[in-house]
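Note that one protein chain of the assembly has been removed; the remaining protein chains are unaltered in position.
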Amino acid sequence: MGQPLLLLDAVGVQLATPRGPLRAVDEVSLALEPGRTLGIVGESGSGKTMLSRAILRLLPPNATLTGSVRFDGRELTGLGPEPLRRLRGRSIAVVFQDPMTSLNPVLTIGTQIVETLQVHLELASAVARARAVELLSAVGLPAPEQRLRQYPHQLSGGMRQRVAIAIALSCEPRLLIADEPTTALDVTVQAQILDLLAREQQRRHMAMLLITHDLGIVAGRTDEVAVMYAGKVVERAPTRTLFKAMRMPYTEALLAAIPRVDAAPHTPLAAISGRPPDMTRLPPGCAFAPRCRYAGERCTRERPPLRDAFEHAFACWNPIDAPLAEPA
Amino acid sequence: MTSDSAVGSDAQALLGVEDLVVEYAIGRLTVHAVSGVSFEIAQGETLGLVGESGCGKSSLARAVLRLTEPHSGRVRFDGQDLTALRGEDLRRMRRHMQMVFQDPIASLNPRRRIGDIVAEPLVIARVTDRAERERRVGEAMHAVGLDPDSVSARRPHEFSGGQCQRVCIARALVLEPKLLVCDEPVSSLDVSIRAQILNLLEQMKARYGLTMLFVAHDLAVVKAVSDRVAVMYLGKLCEIAGAMELFRAPMHPYTATLLAAIPLPDPDAPRARSLPIGEPPSPVSPPSGCRFRTRCPRADARCQREVPVMRAARPGHQVACHHPLQEPREARS
Partner (left out) sequence: MAAAELTPALEAVPAVRRARLGMVFWGAVIWIAMLVAAAAFADLLPLPSPTDMDMLERRAAPTMAHWLGTDSLGRDVAARLIFGARTSLTVGLCAPLIGLAFGGAAGLLAGYFRGRLDTFVSGGVDVLLAFPPLVLALAVTAFLGQSLLNMTLILGFLGIPVFTRVARSATLALAQREFVTAARALGATHTRVLLHELLPNVALPLAAFLLVAVAVTIVVESALSFLGLGVPPPQPSWGSMIGEGRENLDSAAWLAFTPAGVMFVTVLAFNLVGDTFRAVTDPRRSAS
């Protein structure tokens, strides 16, 4: 295995809030190989969005970043503003959840793409325009020349997200961070956008960090999954292993709590009791212990460390042992 | 009028909707949100209404309760013509039909206390005895899993989305209505909380003998709570069938498309597919004939000319399509 493209080592993000310090991301270590997709799964408050922001240092002003973020061997945390700016959009691109807010509403689509190309690749404007049309048709936008003159509000949600992806891909980044890219979209459009991302990823041999709360998306579209809870990675495994042989009770509970389209109606759902923790008042032991059906005395006292068993890491005193039965 | 129902013929229809049309104007354009929808819900049944954004399902839900005025069409509730009621008669009818909305925090007045909020329906219904009100509020709150003593004096901003949704459900149930309309009640909640609220709704249905209209875009969520499911596209109903039947053997191409696009949380399952044909048309100018024809692989000239009528293709399974699917799709593992 070559050097990972992205290496996070004990990354932490601490926010100063009126109610006390909040560790939004706590000692997260991850590695991503070139061309592979890592899914980060978590609910709101798990820290997954803060983590993605930390990589490019797009953090709010009251945040403190600790740990190391290495991209292609280069340390990002100490990088000055100018080299960081050159990196953003060029080598590492981001697609956000809501395309309406990530696109500038007062500029035409064309201006926004062309601007990116001119700034990062220093293309002449005619060349940039031609490239923009190419990109828009690559992302499946019908009538791309006309789109250049349109404004974001004239497009539907799915089309806007395609534009956002086109902008993200315009400078051939080596890493794409997609933060809930399809949450705001309909399910049919979602499948199209995910197909598009997969296709482009293969074509450009691009690595992708796919952040979502939807386990269905993760199951079909990622090579490896990291599950986050209360700011920490609680389980990390290759996708198939995670779903078939999960060790963390949280992962098991999350999977069991999702209504399945292949289940019978009125099947009672195995809901997880309680609520996600208040991040400013975390309990001393495992953060999931208050809601965990396997919780023991040690779980409430002591925080379990993340243990690496071959490629499968998990943080639990009472992990689930037996792998699930293979499908017939 | 729809005749077949998956429920036995002796079950009375509590709610009957006939040719409901909802339109509204944006500037000079008219949005055809709902264009002639008819269905029935039997007493004690849950009808799931599913569709993507812009299909008009929320407009339909609100029009059924006359929170927005329908342009034309009729709603029959418990034997009465709801659309003909005015003023005080309509207000009195509202006690029997309640709604739970999508955003639980926005559904609660931020300046009022939880206890007052849940008691509000009783005040409006002129239950003057304070002790009686408190008793019923306490009962409703216990039913949804909240402790009235620690919750009543506080304000909505002190609670999470899931807790606020419980308050909304308590408020909707305190008058013991017959019909509960849920408009995307769990979409804005965290995954781990959704299951709690869905279970709660099922429990409440059993406890209060409710009839429910459950509107959502998430098919799995709809399937989990519904007896029958109706699929809506661009203002019209495509298909109505029993929940199990619809998902096992959909007949309308749109339903099949929706089902194929759902990603299953199982890495061995076939990957979610989607139609290559892009975006849904705008409800301002829906296509002629069958509205789905611009994205349907089975469309032909007839689909462009003729609007398909909802008819019973199999017992308990109605579909509005000129070329419905006949074979059940391969079961997804």
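Note that the chains take the letters A and B in the order they are written out, and that residue 1 is the start of every chain.
The criterion applied here is as follows: contacts are C-beta pairs under 8 Å (C-beta built on N, C-alpha and C of every residue); 3 or more make two chains touch, one makes a residue touch a chain.
Everything numeric here is computed off the predicted structure, so don't read it as measured data.
One of A:P60, A:P83 or A:P268 touches the chain omitted from the figure, and that residue is A:P268.
When the full complex is taken into account, the listed residue touching the unshown chain is B:C168, out of B:L47, B:L60, B:L82 or B:C168. Check B:L14, B:V137, B:V151 or B:A170 against the missing chain and you find that the one touching it is B:V151. By the touch criterion stated above, the residues of subunit B touching the omitted chain are 62, 65, 67, 90-95, 98-99, 101-103, 106-112, 120-121, 124-125, 145-147, 150-151, 154, 157-160, 162-163, 166, 168, 171, 196-197, 199-200, 203.
The rule is simple: only the chains that are shown with their structure count from here on.
Chain geometry summary: the mean Cα position of subunit A and that of subunit B are 32 Å apart. Subunit A contributes residues 43-44, 140, 142, 156-159, 186-192, 194-195, 213-221, 239-240, 243-244, 253-255, 257-273, 275-276, 327 to its touches with subunit B in the complex.
Here subunit B touches subunit A in the complex through residues 52-53, 160, 162-163, 190-196, 198-199, 202, 217-221, 223-227, 243-244, 247, 257-269, 271-276, 278-280, 331-333, going by the rule given at the top.
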